[in-house]
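Here the complex is missing one protein chain, while the rest keep their positions.
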Amino acid sequence: MRYLPHSDADRQAMLAAIGVGSIDDLFADIPKDLRVHGLDLPRAAGEMSVERTLGRLSARNVAASSVPFFVGAGAYKHHVPATVDHLIQRSEFLTSYTPYQPEITQGTLQVLFEFQTQIAHLTGMEVANASMYDGSTATVEAVLMAHRLTKRKKAVLSGGLHPQYRAVVESLSPMAGDTVEALPADPDATEDILASIDAETSCVVVQSPSVYGHLIDLAPIAAKAHEVGALLIAVFTEVVSLGLIEPPGAQGADIVVGEGQSIGNALSFGGPYVGLFATRQKFVRQMPGRLCGETVDAEGRRGFVLTLSTREQHIRRDKATSNICTNSGLCALAFTIHMTLLGQTGLARLARINHANAVKLAESLSALPGVTLLNDSFFNEFTIRLPGNAADIVERLVAKGVLAGVPASRLEPGKAELADLLIVASTEVNSDDDRAAFVAALSEVLA
Amino acid sequence: MRYLPHSDADRQAMLAAIGVGSIDDLFADIPKDLRVHGLDLPRAAGEMSVERTLGRLSARNVAASSVPFFVGAGAYKHHVPATVDHLIQRSEFLTSYTPYQPEITQGTLQVLFEFQTQIAHLTGMEVANASMYDGSTATVEAVLMAHRLTKRKKAVLSGGLHPQYRAVVESLSPMAGDTVEALPADPDATEDILASIDAETSCVVVQSPSVYGHLIDLAPIAAKAHEVGALLIAVFTEVVSLGLIEPPGAQGADIVVGEGQSIGNALSFGGPYVGLFATRQKFVRQMPGRLCGETVDAEGRRGFVLTLSTREQHIRRDKATSNICTNSGLCALAFTIHMTLLGQTGLARLARINHANAVKLAESLSALPGVTLLNDSFFNEFTIRLPGNAADIVERLVAKGVLAGVPASRLEPGKAELADLLIVASTEVNSDDDRAAFVAALSEVLA
Amino acid sequence: IEEALLFEVGRDDVTGVDLDEPAEFTPRLGKLARQQPIDLPGLSEPETMRHYVRLSQKNYSIDSGLYPLGSCTMKHNPRLNEKMARLPGIGDVHPLQPLSTVGGAVELMAELGRWLLEMTGMTSVALSPKAGAHGELCGMMAIKAAIAAKGETRNIVLVPESAHGTNPATAALIGFKVVTVPARADGTVDPEAVKALLSPDVAAIMLTNPNTCGLFERDVVEIAAAIHAAGAYFYCDGANFNAIVGKAKVGELGVDAMHINLHKTFSTPHGGGGPGAGPVVLSERLAAFAPLPFIRMEGNDPVLVESEAALKPGETPFGRMTAFHGQMGMFVRALSYMLSHGSDGLQQASEDAVLNANYVRAGLRDLMSQPSGDRTCMHEVLFDDTFLEGSGVSTLDFAKAMIDEGYHPMTMYFPLVVHGAMLIEPTESESKASLDLFIATLRDLVMKAKAGDLERFEQAPRYAPRRRLDETRAARSPKLKWEKPEPWAEAAAAE
Partner (left out) sequence: IEEALLFEVGRDDVTGVDLDEPAEFTPRLGKLARQQPIDLPGLSEPETMRHYVRLSQKNYSIDSGLYPLGSCTMKHNPRLNEKMARLPGIGDVHPLQPLSTVGGAVELMAELGRWLLEMTGMTSVALSPKAGAHGELCGMMAIKAAIAAKGETRNIVLVPESAHGTNPATAALIGFKVVTVPARADGTVDPEAVKALLSPDVAAIMLTNPNTCGLFERDVVEIAAAIHAAGAYFYCDGANFNAIVGKAKVGELGVDAMHINLHKTFSTPHGGGGPGAGPVVLSERLAAFAPLPFIRMEGNDPVLVESEAALKPGETPFGRMTAFHGQMGMFVRALSYMLSHGSDGLQQASEDAVLNANYVRAGLRDLMSQPSGDRTCMHEVLFDDTFLEGSGVSTLDFAKAMIDEGYHPMTMYFPLVVHGAMLIEPTESESKASLDLFIATLRDLVMKAKAGDLERFEQAPRYAPRRRLDETRAARSPKLKWEKPEPWAEAAAAE
């Protein structure tokens, strides 16, 4: 087996050095009747064989790059520079351990420090952590953090929050003894969330752009929340939007969480992604996840360490702020490198291209008979009402080689009022030809 | 432009530091009337755009992995472990310079020392150099070296030598004032090369396996050559064959040259490849190309350096043994890593699989009516005579999705007696299904 | 060589990505167009490449040396797996594409599940947890849901002293009260101690097996039986599953839920701290509570069940752990690893891991001290600091001195039940030659420590990119992001 270095001679010599007669002697603690002798699985396979097996599975999927592609709703197809994927595969990043030994992990640590700085600047917040699993788990951690900070137990979730994010909060938060008030789906951005905020409220969770693409003015919500002593948790799933829209920090958010996949990371059928988490300096000791901080070494040179670990489970055990142990280090690295390449100039331009592409597409699609655009404002994603079941229409567009978007019913099944809604994203990867193909195909399907 | 670090402000500051007013002042030495103002070429393009352009070109070619593939005749489709391609892309190998400063290039140098050792062992020779451009240029360098050693000027080329190798020798050698006697194409391995060896002969150049796949017994040729004071140059184009057949060094060859592409390197439409070059210790000072040697540093630690550079052009100028400056360092690295992974156990097994696949295919093909196998012996490649023009038949097999081999006429155009010959290779990448597809398709085409 | 922060060398108008400005259009941002500057400098591509290459060179990695990290399992990361994760139909597929366009992805998940269930002897699997601790949470949430489904209110979770910190943190997170089970002298759990704590309020035990002392819990079956008899559940921390793959099935040991760290057992890369993946296998008692999404087999066809609307009778998921379907990028790497090993290779890997740990034990047992005497261990060997007594060298000093010898330190001060613990897990990836060198180096260090060569230890590391760092300072006044130097500081720096 190519991954196992020992020759049989090596094994024999080692057993002799240990002083046992056979490998079975080393497993003597496992009760005899429970020992397994052979699994019902195939035997070892060479590289060619594995490549064929997995290549066959890969070939049964339609790759985003191979078709006009407009699927979003929480994960986005963007172009990642070759430099990013090359660098994250460097042995010293890819196969390095969590930087608990800072003397020999300054590379990873400095990257995390750069990452935290980038996220803080992007979101307009004071501090950011070294990443979370993804946007949805970051959201529930933010809710739990708000409960700790406010000592209240009720979270109010906007109807514009991604339904799967909502489900994550609704699954965990009640088990922790809390209450979740989730407003109904809000495809038109007409909800009155202010009315749900009261003195019991620990936090209000609002996504902007919403899952339906609407940009939400957070300032009045923050004002109302602060008025009653609650916190505003701002959520985003498309980090590129921050290149063009006012950051949540400037709109009064107390905690900002989001998905960072768009920058540096592949779609990968949903994971691994990278959760972003930022807040105000005064809340930092209730923050979940790893933090990297600057310090000096014994010679006075600047260096970086994981810090404030007294919040963490390996020190505090059942008193920890979260049970989180790993983060998304490598995805955060990809994010940091891609963002470094972009810089503010590149990010702003990238965001403008995304927005322009989405605007052009929204105009073309809503010009089709029977198609209505629901959004006044949006960034690179919007919702249209189709003259018919959106899921069916999407399937018919698949046959025409266009992946058209996410039917709202995929996220909110069984709600008749959402059945004809389609959430459509357009990024820099869509060419004019792609958009034309979509419009033509939809036009044919609706004809 | 993403590759150019300067901002405009940087450029202005630098011009000021230099003390010139504009960039044009730095190009003042170019006569004004010869200065170019704009090339008739497209403007800068982003990554996505370049990927689309080159992706479109790539898509117009049929990749070897995508079809049953039997094309050889000097380049071979093998499976390269993922580790190899990963390692050669490491910055410290990929973007490193020629190791003229040994203190900071011990990595490259030790690899070359390992490579030289591997090649010497594989070929059964005493010394090998640090690689040549490819097999064909190594061959002509061997001929020139033989001329230097023997002080004679006539090379005899076997009719089994790859015709494009022969053409390379025939192009350069006469310009250097030498004579080349090339025997006619020898698809049946019946030539009497001994008869062409005489007291004028500097060297005999024999390929085994020959371009038609025949294994050639080199010992009698070596004996005859040595008898008249000539040298035997043994050539191979499929290095994997050395895992299973007696090495040229054991058969009396004086210089062994060959193509190393099969181990570690992609097909890449013909290049870059890696030329292998080995000889006897006593000839080393007439050898072309770079050599890495062991030595010690100022503290007595083992280290490696490029050595015997007094043979080389940058020292000897017009008295050099060759004008060669670069080698195929990165391809040699790929070779070394792949060979290290294989070891003798893996190489021998790989060779057996290749041979077994070729034997099975030869048996199946020659069982078809009208198809004759020309080879008594072969390794992973053989020649069949078809009942019709081989190039036409290959083209009809393309339409059936099979890349069937190389018509002899592709290498030796215009020779009627070769028109119905097809050179067929089969390696470890061919599955039973691939072979069955070939046999079935050929059977249909011939029906 | 020092490397500046990107903020110190980047410039506001430099970018390493070439994009054309879009043609004129009418923005639809309403009043929310960005007013604030983004304040992120950029680097050109060559600067970016060099910056991160040079940073990487300050890191230790498995590709450059042995990581003797007990309980953390740093093994070889095959590059084949990276290649497979980048296949266009794997890496470039969206989680919400029409299901008709992702048949291969769903089949891949089903296949991964099949392997995991066969290796563990369990009934169902939840693939979506994003990491080991997330898997623990998933397993414990399933237990909580199962208890609630029975109408019970059990609220106590038993956790042995030697457990990973995530165990009590997880239990506490969802409102359980944690009660510690004391360890026996050798670090294993005494079934009697468990039985003594059992009550109708006990919801579950969380046990690591093999445990964090590197020992297989010999009495695991008896413990499981007692737990089950008390109406509680047996959660197994699967961090050490890599020692017993192909040697024992946890389902047969009585486990009800166990997470599997794909990055430990199946070698998805650590990546400097993630991403991980923590699928959870569940016994028949918990199978129905597996969260969304899950794979339902309909005959030979796997179906991805994403929502409650698609449930069939008997399927009672407790909810959802994450958006989308989990860490596909890690699934494919793990499956590639499994396919490569096969049933024979997986068993051999466990055997070699245990062989290597015992070989290290044999090489050091005369010089270092083992808390439970010189007994056979599983895939990791535990030493305590008795052998350093009186030397003035602490476990920390000893570990930092290893850095100067070219090694990453072993796991220190864990498990907590052992004084000055040093937990060494070489993994099956290390050759005998590598272990011989490691043993020789440690023997040399031990002798230096015993000889009182204090400077070598207290000053260590001396040959690393940094000397020991001031962690207290970092925590006391946290500096968590780069701040532009104040003008006066700039002026001072310029002098």
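Each chain carries a letter (A, B and C) given by its place in the written order, and its residues are counted from 1.
To be clear about the criterion, contacts are C-beta pairs under 8 Å (C-beta built on N, C-alpha and C of every residue); 3 or more make two chains touch, one makes a residue touch a chain.
All of these numbers come straight from a predicted model, not from anything done at the bench.
Of the chains displayed, those contacted by the omitted chain across the entire assembly are A, B, C.
Which of B:Ala195, B:Ala223, B:Ala250 or B:Ala367 touches the hidden chain is settled by the complete complex: it is B:Ala250.
Within the set B:Leu149, B:Leu276, B:Val394 or B:Leu442, the residue that contacts the chain not displayed is B:Val394. Only one of B:Val305, B:Val371 or B:Ala419 touches the chain withheld from this view, namely B:Val305.
Summary of contacts with the chain left out: across B:Pro68, B:Gly124, B:Gly160 or B:Pro187, the touching residue is B:Gly124.
Mapped onto chain A, contacts with the missing chain fall at residues 1-5, 7-10, 44-47, 81-83, 85-86, 91. For chain C, the residues touching the absent chain in the complete assembly are 1, 9, 18, 44-47, 49-50, 53-54, 57, 61, 63-65, 75-76, 78-79, 340, 406, 429-431, 433-434.
Keep in mind that, in the parts below, only the chains that are shown with their structure count from here on.
Distance between chain centres (mean CA atoms), chain A to chain B: 47 Å. Note: centroid distance chain B to chain C, computed from Cα atoms, is 46 Å. Touching two or more other chains at once are residues 2, 47, 81-82, 86, 91 of chain B. In chain C, the residues that reach two or more other chains under the touch definition are 11, 13-17, 19-20, 43, 45, 49, 53, 78, 80, 82-83.
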